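See below for the structure under consideration.
All protein chains but one are shown at their positions in the complex.
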Amino acid sequence: MSANTFAISELPASRPFTLRLHEWVTTVDHKRLGVLYILFALVFLIVGGIEATIMRLQLVRPHNDLVSPEVFNRMFTMHGTTMIFFVAMPLVFGFANYLVPLMIGARDMAFPRLNAFSFWMSALGGLFLYFSFLGGNGLYGAGSTPDAGWFAYAPLTAKTFSVVASSEY
Amino acid sequence: MLSSVIGSIGTAINIIATILCMRCPGMTLGKMPLLVWLNLVMAGLVILAVSPLSAAQIMLLIDRYLGGHFFDTQAGGSAVIWMHFFWIFGHPEVYVLVLPAFAFASEIIPVFSRKAIFGYPVMVLATIAIGFIGMSVWAHHMFTVGMSAGANTFFVLSTMAIAVPTGIKIFNWVATMWGGKLRFEAPMLFCVAFLFQFLVAGLTGVTLAVAPLDWQLGNSYYVVAHFHYVIVGGILFTIFAAFYYWFPKAIGKRYNEALARLHFWLFFIGFHLTFDFMHVPGLLGMPRRIYTYEPGRGWDIWNLLVTVGVVFQAAGILIFAGNLIWSYLRGKAAGNDPWDAWTLEWSTSSPPPVYNYAAIPVVRSRRPLWDLKHPEDPDWRYE
Partner (left out) sequence: MSTVSVDLLESNFEWRLPSRGRVGMYCLIAAEAAIFTIFVVAYLFYIGKTVSGPKPKDVLHAPILYTVCLLSSSITVHAAVRRLVAGNMVAFARFWILTILLGGVFLFGTAREWAHLILQDGLSINTNLFGTTYYSLVGLHAFHVTMGLLALSTVVLIYFAGRLRREHAERLEILSLYWHFVDAVWVVVFLVVYVIGV
């Protein structure tokens, strides 16, 4: 008997961790997906904040040398991309997912499985982009993350000027 | 990125289909909560504006990996066209982010002023206007690129035009508070700060809309200050408000109000230290995206103050995170309707059951719970 057929309050109080994890990973319930979006966003809020802090510490006084120019470029690119695509948008979608069905008197969103698919696609996107930290010259050189600004103007992002393979991550 | 764009479009389709096809009986479009209206327009913008981003990204991929020439000026392509395509996405994107912020303010301010939102129909019309006009302002990010005077003028005018419906919304929120019985718990504190900060952000935006001013200030820290004022001072503040407002509903426990107010004041001080003063180096000519600068240009003290503000903001965020975790583990039970609010979600248990509503509700006005709680004076008599 699937655990999903009960209201949450009716489930036995202690379920094994693997079962709970499975419920969260396979959920199509708009409330849970909303919470997942928001938690995802909060994690990246901290990460984006660290990127901002690194930039501000570098700029606290003239001729500072906390980070190299290359790393600084990667920082402002990642800070912008992260905050827009992996903090603000998931927060927006998370709250929308949670609240809209409740506020219109509905039981779930119109396409619950599409909802789950969309969340995991977004999460995958975040994972892909942050995976790029592990490339290039290693983490303290900020890997091979994009460094051409979050709006990625051509021709800086064209192959001739940007050999690093992450601009379209 | 393409992966997360697909996710965004899927969510937007879901939101629109849900709102148009699954409203409970009696909830006509004119009776939906404003949050729902704002999310509807937001989803429409995602569908129309985020898709161009994926098109541009595909073009970039073709250029980079298949030897294409979309942005290759040597072959007859154009780099400026990337800017157009990007900003055709980029500007509506910020409306995608800000409309939900407006949504939170539109739900929270009435409840904490004990008054229904002022001018619901105008708020809806202003939202739709913002959606439309927002799709026509993109090249105000490109004033320095060398477009013709006619093109520049068009975008100057459309950018200024969008200030009108936005200003109307600010007026309506203030009018909602006017004469109301104000309660300044954490959600309201963040919303009041939002009102003031978003207004200032809008004003700096209008200064940037004046193309000749933008030629001087574009790509400087003035622009950085402006958009952080909108995104942090506007959007993030309302997101904090929304967190505190709906946390009791979603988790079923009350958060710690004292910690929340501490979060507010720390973050407020830090935000203003950082982003108020950030305008100054911009006006003094400091460009964006430079990793260091010369001393003696008059930028030093401002950069220092800006960095100090970060400490306060970080402290605020840590307290916020701590509050959420602590309240999740140890908070007192919240009850169904801790704020005495009026929209449907407050009629469910906290947290709501998986199925939301055992019986689909039927509504007759914009504030169904007010009707329930005040059967002698229901809203549907006046709407």
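Read from first to last, the chains carry the letters A and B; within each, the first residue is number 1.
The rule we apply is simple: a contact is a pair of C-beta atoms (placed from the backbone, for glycine too) under 8 Å apart; a residue touches a chain by one contact, two chains touch by 3 or more.
These numbers were taken from a predicted model, which means no experiment stands behind them.
Q: Among the chains in view, which touch the chain not shown?
A: Hidden chain contacts in the full assembly come out as A, B.
Q: Which listed residue, B:Val36, B:Leu273 or B:Leu344, touches the chain dropped from view?
A: In the complete complex, the chain left out is touched by residue B:Leu344.
Q: Of the residues listed, B:Ile47, B:Ile168, B:Leu203 or B:Ile269, which one is in contact with the missing chain?
A: Once the missing chain is taken into account, the touching residue is B:Ile47.
Q: State which residues belonging to subunit A touch the missing partner chain.
A: Residue positions of subunit A that touch the missing chain: 105, 110-111.
Q: Just checking the interface: what residues of subunit B touch the absent partner chain?
A: The list for subunit B reads 9, 12-14, 16-18, 20-23, 25-26, 47-52, 54-56, 58-59, 62-63, 66-70, 72, 74-78, 81, 85, 88, 344, 347-349, 356-359, 361-364, 368-369, 371-372.
The working rule: only the chains that are shown with their structure count from here on.
Q: Taking each chain's centre as its mean C-alpha position, how far apart are subunit A and subunit B in Å?
A: Going by mean C-alpha positions, subunit A sits 18 Å from subunit B.
Q: Which positions of subunit B touch subunit A when the two form their complex?
A: Residue list for subunit B touching subunit A: 1-11, 13-15, 17-19, 21-24, 27, 32-33, 35-36, 39, 42-43, 57, 60-61, 63-64, 70-73, 79, 82-83, 86-87, 90, 93, 96-97, 100, 104, 231, 235, 239, 242, 246, 250, 274, 289, 291-295, 299-300, 303-304, 306-307, 310, 313-314, 317, 321, 343-345, 348-349, 351-357, 360-361, 363.
Q: Which part of subunit A faces subunit B closely enough to touch in the complex?
A: That would be residues 4, 6-9, 29, 31, 35, 42, 45-46, 49, 52-53, 56-65, 67-69, 72-73, 76, 81, 83-86, 88-89, 91-93, 95-111, 114-115, 117-122, 124-126, 128-129, 149, 151-155, 157-159, 165, 167-169 of subunit A.
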